[in-house]
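Dropping a structure here in structure tokens format, bear with me for questions.
Note that this complex is displayed minus one protein chain, with the remaining chains in position.
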């Protein structure tokens, strides 16, 4: 079985690696022989095929699904091209930075009858799946307060940030999606505050590096998200859901569990500090689900509408900062 | 040495107990023989004296300081009466529910030249003292995000709530004070959201039971506070301070450390579920500091201005809810 | 109510402090005016009376019980003197270093009809009480393996060690008592190994500083105890009970719960490092029980036989080391 891969940057390579390492029956195909040598260090390179032309790549009948990992500005065009072939598409987040174009994609895909799924990978994390399961089985009763902490180990380059859409569309969007996913509802309003506390260069391009957002959901559940672009102690990813019958929380992960005790106290190793390392299993699970879909089975899907809603929330957050007031999400 | 105690309800009794148990040299005095029998169960009752008249009580030269633990509506009058005697006063929180009257007290006391200290007892908690010490010594660099979780085990009676001033003036005010105390600064703005999720009766008297507030401080530090009137797993009191060089956190307390492991998992006993039990040491430390002041030494003081600022923040929070927007604190 | 205190060293002073601070109705009496000034710094000194002669002290009718905290070589004589007065006696551990003299005390006291209780204070610790309660209610089913870790922060002086009876009679005896207390049975055999790894001076006086002992109980339960005279990270006191239905454990204690996270990892403050600080509540509870007994009520007692059994185990341990084999305890 072949999967077509579009986009051969860091994320494209990650998907290739995960498919080749974890799914023996899968061949990964791309169409850019020029980039072929960049992939030589993949351990399973023998199952990575390069087509010499876009047309042969896109027309190959044995390809059962496509992964779009190219720059987000190109997603719309690729989806438009691929959709007529009627094959499942996995599109990396952000689907697009423009809500208008996301709406177009939504329009384009909503009646297509075949699945398109978006790369909000955290939904596939074992801890978060367990969290959702607990919420759904009523372990904590009605959720009252959800707290999401999401802090990167270090800010990306200014170059990356410039075209990223900014803190909310690039980073917090994951947490907005998390809130919707966990509560299975749409938020009705948001209030955000943001600051430049880490690097003044980030401020100069009109972006922020630190933020707190509060969302309100229809039944009164409040979600508060705190974000930072630089957590010196590692990648800090925690969720806490407080409800009428109790609370559930997730913890951060470390490379090993060794604790040292000395005259100064007791010491643990820092948190995992790279998103791929922290969420590796999520990526594997995500691909497992996508391959199910490619084979005609039911798999866990993240819809275009999910991407659209998360984008709407991010845009509302940015407007809220400007207006210093709560913003309705419509 | 004698301490005069005004107000003989639950909190008055607590102060009596703490003084009698922990400070052998202290006699506690009150002026209401009528209430004397309510105190018979105090273990150190032999050092609890009752004056037969208010005048003899207030005029006794051997009393070195007064504690006001009477209803908050009476604080102003008691302070006014006591201030001319030039003795240290400890006044339980809230100093008053009316900012106008707090201003009057401020006016009244600011030039009095003797100390008046307010019962924001958490400032005296060993964990919180350690937290402040770490912040001051720069352990975490510049604070960027402070998260305060403060959830009561169960809501007070509707009767109590009716005269309490509401969630923000009664409960969140502690957390507002905490934010000011830890950061040693005044916040410039606040945004709050609040809901009635636990008991509709609370809503009927115009109050809330669940809230999230975000404060902004001059250097950009953001503080987020989440509150609930009912945490079924016990009294949840946590603080997390995240900064440019790291993070520091406090943990909740339990009655014992026994962990049980069985086929269902591992289990710990619930959190301590009563504020007096959780903050007992804070009350002892608070009285230790007040007794220092009474003896003319330097002790840790919580000023009338501290109470005034916390009240201002609470009022701004309530206005923010009404306006659904950020409110400046002036 | 008066308690007579015999022995005014560190432990005598501790009992005085605990009684005076926690039991307002108690006066502590001693008979050595010469030592009076050593106690001036006790906060509740006003309730500490000194008799001018032994006879008046021992004959005072208002004294309801005696605490013997004098050197262990004197315990036998004091008990002999006190026993005819028919008042409850609390005797600090070790009851005596000689099994022969302990037997004599046993003989002397077994028909006396009034309670004598020995200072194995750990039995009164809240965590250990909870542990025993869980074992008794069958939480973990039948106990299979008990692990006791008991490591002092630092060795006592060589002078102290010289007359201490050695590692097993001075230190491990607490853990032997713990094993008997938790399992409510007598062990049938012991095997111990011991080494001098910390300080060669300890070896020169024929003592050890590090040991591991394995006890076997009638139903097959095995108890393993590991001891060290120097744990640089603080006073390490842990118990783990593993059984047919699960496991229960206790944890060490710290002065505060603050955790610091930085680029090197996460860090907690060292363990409490002084036995009085760690077991303060045990001492309070122990005195609470003794005072009950003094007032004719039922209180938790540690019997002379408990001391005798623990001593027998310690002696069997020492013999086991010499013989390098399992030793029966008879």
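Per-chain residue numbering starts at 1, and chain names A, B and C are given in the order in which the chains are listed.
As a convention for this text, a contact is a pair of C-beta atoms (placed from the backbone, for glycine too) under 8 Å apart; a residue touches a chain by one contact, two chains touch by 3 or more.
Small disclaimer: the values here were computed from a predicted structure and weren't measured.
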For the chain not depicted, the shown chains it touches: A, B, C
Options B:73, B:266 or B:295, residue touching the unrepresented chain: B:266
Of A:228, A:250 or A:320, the residue in touch with the unshown chain: A:250
Interface residues of subunit B (partner: the chain not displayed): 232-234, 261-271
For subunit C, the residues touching the chain missing from this view: 142, 144-145, 147, 149, 151, 189, 191, 193, 195-198, 210, 212, 214, 216, 220-222, 224, 226, 228, 230-233, 236, 242, 244-247, 323-326
Contact footprint on subunit A, counting only the chain that is left out: 20-25, 43-47, 126-127, 130-131, 134, 139-140, 245-251, 253, 255-263
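Note that only the chains that are shown with their structure count from here on.
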Chain contact topology (line, ring, star, complete or other): complete
Whole-Å separation of chain centres (CA-atom averages), subunit B against subunit C: 40
Chain centre separation (subunit A, subunit C; CA means) in Å: 58
Multi-chain contact sites of subunit B, meaning residues that touch two or more partners: 245-247
